[in-house]
Every structure is written in C-alpha cells, then in structure tokens.
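This is the structure, below, for whatever I ask next.
Left out: one protein chain. Kept in place: all the others.
In order of appearance the chains are A and B, and numbering begins at 1 in each one.
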Amino acid sequence: MYSFDMHKATSLDNAAALLAQSGGKALAGGQSLIAAMKLRLAQPGALVDLSAVPEMKGIRKEGDAIVIGAMTRHAEVASSKVVKDAIPSLAALAEGIGDRQVRNMGTLGGALANNDPAACYPAAVLALNATVHTNKRQIAADAFFKGMYETALADGELITSVSFPIPKKAAYVKFVQPASRFALVGVFVAQTGSGVRVAVTGAASSVFRAKALEDALGKAFNNDAARAVKMEASGLNSDLHGSAAYRAHLIPVLAGRAVLAAG
Amino acid sequence: MSVSLSLKVNGKSVTADVDARTLLVDFLRTNLALTGTHVGCDTAQCGACTVHMDGHAVKACNILAVQANGTEVVTIEGLAAEDGTLHPMQAAFKECHGLQCGFCTTGMVMSAIDLVARHPGADEATIREQLEGNICRCTGYHNIVRAVQQGATAMAK
Partner (left out) sequence: MGANEPGVIGQSVRRKEDLRFITGAGQFTDDVNMVRQTQGVFLRSPHAHATIRSIDLAKAKAAPGVVAIFTGADLTGVNGLPCGWLITGTDGKPMNEPPHPVLAQGKVRYVGDQVALVIAETLHQAKDAAELIDVDYEVLPAVVNCVDALKPGAPQIHEQAPGNKCYTWALGDKAAVDAAFAKAAHISKLDIVNNRLVPNAIEPRCALASYDRAADSYTLYVSNQNPHVERLLMTAFVLGLPETKVRVIAPDVGGGFGSKIYLYGEETAMVWASKRVNRPIKWAADRSEAFVSDAHGRDHVTHAELAMDKDGKFLALRVVTNANMGAYLSTFASCIPTILYATLLAGQYTTPAIYVEVTASFTNTAPVDAYRGAGRPEATFVVERMVHQAAVDMKLPQDEIRRRNFIRTFPYATPVALTYDIGNYDATLDGANELADVKGYAARKADSEKRGKLRGIGYASYIEACGLAPSNVAGALGARAGLFEAGEVRVNPTGSVTVFTGSHSHGQGHETTFAQIVAGRLGIDIANVEVVHGDTGRIPFGMGTYGSRSLSVGGTAIVKALDKVIAKGKKIAAHLLEAAEGDIEFKDGKFTVAGTDRSKAFAEISLAAYVPHNYPLDKLEPGLDETAFYDPTNFTYPAGTHIAEVEIDPDTGVVEVKAFTAVDDFGNIINPMIVEGQVHGGVAQGIGQALLEHCVYDPESGQLLTGSYMDYAMPRADDLPSFKVGTRVTPCTHNPLGAKGCGEAGAIGAPAAIMNAVHDALSAVGVTRIDMPASPHRVWQAIQSARA
C-alpha cells in the first residue's frame, strides 16, 4: 500500500470539503478500495472516511419506496425487517454479496460508486428503477451507470442514499464465478409500476437492461417467455470463466429462474 | 501520515499512533503481538484474519486500523475465559477434529461464532453457505461443519 493522508468526515458538508481540499477518495466500507490499495492498484493521496456522516445512515420507508442510506452495510440491508417486508428480493441480494465478513463492512453507496462490472447492487438499482441521491442532486438509475467502474458521479459528489420504489414482484438470481464468487452473470427481474425491468450484471463492462427480456416478460411474465429470448453474445465479457456465448446463454436462463423465484 | 487510535481489544483499552496505511491485522499482530490472527491471502477471501469488530465478524486484512478506531475488537486470544476455559466453539473444533494445520482455524472459529449468532439453528446447507468467506485447505470442511453444529448447540445452552 502506498502512503496516504487520512481524514474522518463528521458531516456531509464536511466530507465534501475534505474531499475537495485533499483531492482524495471517499472511504465507505473499503472492501474493494482497500483491497485495491493493498495490491498497489489504487493510489489515493488521501482518504476521507464517511463512517461517521449522519446523513448517510438509516433505512426507512418513504411512501412507495424504501430509502437506504449510502453507508448502510450489506448485512444491515439483508437483515432489515423494513427491506425484507417491502422488497425481499433486495434483502436477498444483499445477503448474497461477497461473504458474511465482507457484508459486515461493505456499503450500498460504496458498491454503487465503485460500479464493479460484476457487482450485485447495480442490478437492483437498475431493475427497480431506483433513484440515487447525492449531496448535489438526484440521479435516475438509467442515467447513473456509465461504464466499467464509471458512474454519473462528478468529482467530489457523494451518494447519500438510494430510493428503491417497491416493485409488484421481483427477484435476483446470481450465477457465481466459481473463484471470486462475484456474479459471472446476475439477473434482476422486477415487475414495477412502469412495466417489467430486467437488469443484468457481470455479463458486460457495466450493468445493463435487457430490453428483449423486458419486452418478452412484459407480454408473459413466465419462465418460458424468458427462455425463448435469444441474447446477442457480441459486446459481452469473455474470460477464463465464461465465454460471451455462455454468458449470453445464461442471461435468459437466469431471468427465467428469477421469474419463478419472484412467484 | 500518522493517525491516533483508541479502541478496545479483547476488553482492554489500547491507544497508539500508527501509519494511516496500517491494516487492522498488522496492528493486531505487530503492535499488540496478537499473532493468532493470520493472513492467508491478499484479496479478502480466505478469512484467516477474521476478528469481531463491535460484535460482527470482519476481515482484519481488509480494514485499516483507523477504521477500527473507537470500536471493540475481539480476536481469537480474547475468546477463552481468564482461567483458560475454552469458548464452546473452540472446544467443538477440538472435539470434532475441525482443524488440521491450524492456520485457518483461528479465523474459522471467529467466523463460526458470528455465523451461529446470525443464524441460530442453521442446518448443514446454511452452515456451508455461510462459511463462504473462510477457506480451509486441510479438512475438506467435513469436520468443520460438524464443529460448527456442535459449537452452536453448546452456545445455545
């Protein structure tokens, strides 16, 4: 790990100020960032610890949405009665991120800001048509994920919370890469007020919506409809653990399983 | 950059000034000589470094020491009673032959206690799933699963 300066923010404004002053990086749970720093793959000059920022905490129901603070740990989402009652698929997704120890540290905001192409949370945000709240604005899910490890967040912009509209039904099915246990392909299927939304993670450089599946499931929300969809392999990831064709094959298979799981 | 730490480790208050890049595991092993917490990988997967922070199992190799500031940390050295009486999970690992080389064991025991706290009455499949964050190369997990089951029963008493 390279040397860096360390700051601890006491409020949202303080965090933004510290980031601006130091030119550093925000530290949420650190489960991806510290791992990268250890391997000397990331070299921030300073870290601003967000763990004490009060504006980033808490899980609450607001109208027809569940609002989750950015610094909420995966384990808290997984065990939250509020989340389990309203969006059980979201709690289940959180329970499947990383491992138990990682879930005790990793945060929603950190995962979204990092936007790892194989992360689980981006699929939930995109499929549930969530809104990302920052210290500057609100960003619709469709506008948030920009590419591999890229988001719409500007320099110094911090996620404060995410608002997940409660779907009619939804489920996430993750097919793990056997070594990392990240998603080789993960598919989140949601029946929302604005129709069926299907988000796919792990398969491409960033999470994306599978329009063909959305159309098919919009007409018939069942396994057969999902399975009948043929996904295009071009543009999908190909690596040691799965070719693009394999990932393309898995997407409708997993979408069908998600439909079955959604009930 | 140096940072000041103040935390509780195994029930005792500890203060120190450390380089900001000091990992929690290095602080425990080097500054406090608590060498029971081990490092088996550098990608936060093997779980040999598992400790409890404010009652939750975490991977001490993937946390900066400064992130533990103000918390209560328990390591494997803090499990047994003052008189040496083992924690039921420690005893279960011995009784069930849930360890061979002993290197992953300390993290495995810490993880198992957290597992039981979160999933009381877990069946074998749940235990296996919940051990995802701990890699053992010796036992094939067979006896670790037995140990967690036996430890869970003993902890419930």
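Here is the rule we use: a residue touches a chain if its C-beta (ideal position, glycine included) is under 8 Å from a C-beta of that chain, and two chains touch if they have at least 3 such contacts.
Please read these numbers as outputs of a predicted model, since none were measured by experiment.
Only one of B:11, B:55, B:70 or B:102 touches the absent chain when the whole complex is considered: B:102. Panel shows chain B; residues 19, 21, 29, 34-43, 45-46, 48, 75-77, 79-80, 86, 90, 93-95, 97, 99-106, 109, 124-125, 127-129, 131-132, 134-145 of it touch the chain omitted from the view.
Residues of chain A in touch with the missing chain: 1-3, 39-40, 175, 178-182, 240-243, 246, 249-250, 253.
Throughout what follows, only the chains that are shown with their structure count from here on.
If you check the complex, the residues on chain B that touch chain A are 1, 3, 19-21, 23, 42-45, 47, 50, 53, 56-59, 61-64, 66-67, 111, 114-115, 118, 130, 132-134. Only residues 1-6, 8, 27, 30-31, 34-35, 37-39, 47, 49, 51, 75, 79, 98-102, 104-105, 180-181 of chain A touch chain B when the two sit together in their complex.
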